[in-house]
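Heads up, one of the protein chains got dropped from this complex, but the rest are sitting where they should.
After this line comes subunit A, so read on.
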Amino acid sequence: MAEKNKGRLTKVLDYLKYDDPFSKGVSFCPGCGLELLLRFIPRVLGNDIIITGTPSCSAPVLLGQNKQSWHTLSYFGTLMTGAAANATGLVRYYKKAGIDNTVVCFNGDGTANDIGFGNLSGAAERNEPFIYICYDNEGYMNTGIQKSGTTPYGATTTTTPYGTVHKGKNLRRMNLGVKMAMNKIPYTATATLSDLEDLAKKLLKAKKAKERGFCFLHVFAPCPTGWGANPADTIEICRQAVKTNYFPLWEAENGKIRMTKTVKKPKPVSSYTKLMKKFNHMTDADLQILQDDVEYETCLLGGLSVLEAECQLPVSAQD
């Protein structure tokens, strides 16, 4: 067992070519998925990336606090409403000035799916050459755990609390990854922290694909504090999210969807939901609604990947 684990670890290390530009300790919640992801990105993509981020959980680490910075990357602190437009301005100027660049626009689901979706959509339409990474912790965590468009059905947040009338969020979550893939941008992918080789490969693919235009990575990033989970379980939560098909791993080149990890016998969604408190109150009937939603999404994804294989996007529309 130990040998097997060691083997896995070595494979991940192959992708870590660069030094960690972050301070060894940052004052973040223990087990934070966002921090683990943020440290991983430059170690794969290099320390000459320009990373942009919004006022959010990522802000203190990414943008620094007061006069201190916690990393040595070039960065840009943007507004939630215009993160993708900001990155657009950067890449367009670098293009004009002939400066090689990799701009990583790094935002939570609130920015990407909700308040900043308009300009994310616009950047996709114009096929702007940068990488947009959404770390999805399914809510507004920095402001105190409010619901977002990607908060799943039934989850409690401070704006969808458990009460006598409403029992958590009574709306289904939006599928940001599929929304973006349907723009036929050069590269779209989902990833999470339990499958680091997959994540690293996708980052590198995106770095290459951004030469042809817009790339979008939707990364599942648990928030132990907001979700009421054990900080030690962050990776396990990611693993269960994949194994239950709650968060399937796939990629799409020019919109052509391909699963990168096929789950042959998906576990029931309860093996994922039981790892955190935000679903604790849900009855079996409520869980069934979530289960149905997961199955619907998986079915849709499967259907799309089959359809996309049959349909040919005109060459002129690809780049």
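Definition applied: a residue touches a chain if its C-beta (ideal position, glycine included) is under 8 Å from a C-beta of that chain, and two chains touch if they have at least 3 such contacts; residues count from 1.
Keep in mind that, in the parts below, contacts and distances are computed from a predicted model.
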Fill in: Chain not present in the shown complex, as UniProt names it (candidates "Aminomethyltransferase", "Formyltransferase/hydrolase complex Fhc subunit C", "NADH-ubiquinone oxidoreductase chain G" or "Pyruvate synthase subunit PorA")
"Pyruvate synthase subunit PorA"
Worksheet, complete the sentence: By the document's definition of touch, the residue of A:L63, A:V178 or A:L203 touching the omitted chain is A:L63
Fill in: Which of A:L16, A:C29 or A:L79 contacts the chain that the document leaves out
A:L79
Practice prompt. Looking beyond the chains shown, say which of A:L38, A:A87 or A:I131 touches the absent one.
Written response: A:A87
Fill in: Interface with the unshown chain - residue positions in subunit A
47-50, 59-60, 63-67, 69, 72-79, 81-90, 92-97, 99-102, 118-119, 121-122, 125-126
